[in-house]
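The structure that follows is given in the form of structure tokens.
Complex shown without one protein chain; remaining protein chains in place.
Moving on to chain A:
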Amino acid sequence: MSLAELICPAGTPAALRTAVDAGADAVYCGFQDATNARNFPGLNFTPDELAEAVAYAHARGTKVLLALNTYPPAGKVDLWRQAADTGARLGVDAFIVADMGVADYIARTYPGIRLHLSVQAAASSPEAIRYYCENFGVKRVVLPRILTIPEIRQIRREIPCEIETFIFGNHGLMVEGRCSLTNYLTGQSTNMDGVCSPASDVEYVRDADGSMSSQLAGFTIDRFGPEEKAGYPTICKGRYAAPHRPEGYYAFEEPVSLNLSRLLPDLIEAGVHAFKIEGRQRSKSYVRGVVRAFRAAVDDIKAGREANIADLIALTEGQKQTQGAFETKKWR
């Protein structure tokens, strides 16, 4: 059986302590800048906060993974290198990277620290993954959410590193690490600035009938009826009218969260080493609830018991959940 480590999100020091106390095997987090893909206002860690967080986690046997998973603009790599230097000095257990230049710098400068390949690298074939392993010593790949379990099992046989898969949270997969939809409307880049639908460009407008419109950079991207569940204000999950669908429809994806709680045994059997919970932008309440639920489930499975998964539907986007491509490629 694989280790089935539980990798949990932390957007703030308090959330990190919550994740550790709830049973995380490892916590992932980032600095308050463009070096990570959750560069949201008021979120993330200062170096001093990360130092305290590493001490807290390590004292309880939990690893800290530092996300440096955005792409530096050409010639502007200093911020990413400084972040790696700081992370190494503070004793993080691994770096999560997407960019080859960042991976190369860390591999050469800090060969003793593990490199994990972010989902933002979109490495979904054995050839691509092997390239990162052979050239940068990557020890683990976070797989894009576009593969079925049989495909994951086959990839596992053909690569020399561990596999991590998402099991819960936001399901905005598109072409991960390549999505430029936010850039198209706001001028800011998800992949280089770390901001998908920056809050400064988001506005919610309440109509007289109780409906609510989500707007990004002045463009309405969805409108929810008075009793309709809402989703994130991202373009990929917007509803659009088109000549063939004048009533409006979800052209790319839907407001829905991934929940693979029922597939955990199959993923373990397929050779997945680590399970990732998405949600650094979410609250301590979310972290506590989701980490506890999956901690209990993974422990039950490891002990040969049937997992009794807590109901997490209230925490899902649009209060809807899916097993996505892990169940079938026909999910959309």
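Here is the rule we use: contacts are C-beta pairs under 8 Å (C-beta built on N, C-alpha and C of every residue); 3 or more make two chains touch, one makes a residue touch a chain; residues count from 1.
The rule we apply is simple: contacts and distances are computed from a predicted model.
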Taking the list "2Fe-2S iron-sulfur cluster binding domain-containing protein", "Putative lipid carrier protein YhbT", "ABC transporter permease" or "Sel1 repeat-containing protein", the UniProt entry for the undisplayed chain gives the protein name "Putative lipid carrier protein YhbT"
Checked against the full complex, the residue among A:A14, A:V175, A:A242 or A:A310 that touches the missing chain is A:A14
Touch assignment to the omitted chain, from A:L3, A:A51 or A:V202, lands on A:V202
Of A:Y28, A:F224 or A:F326, the residue touching the omitted chain is A:F224
Those residues of chain A that touch the unshown chain are 11-15, 17-18, 40-43, 198-200, 202-206, 212, 224, 226-232, 255, 281-286, 288-289, 314-319
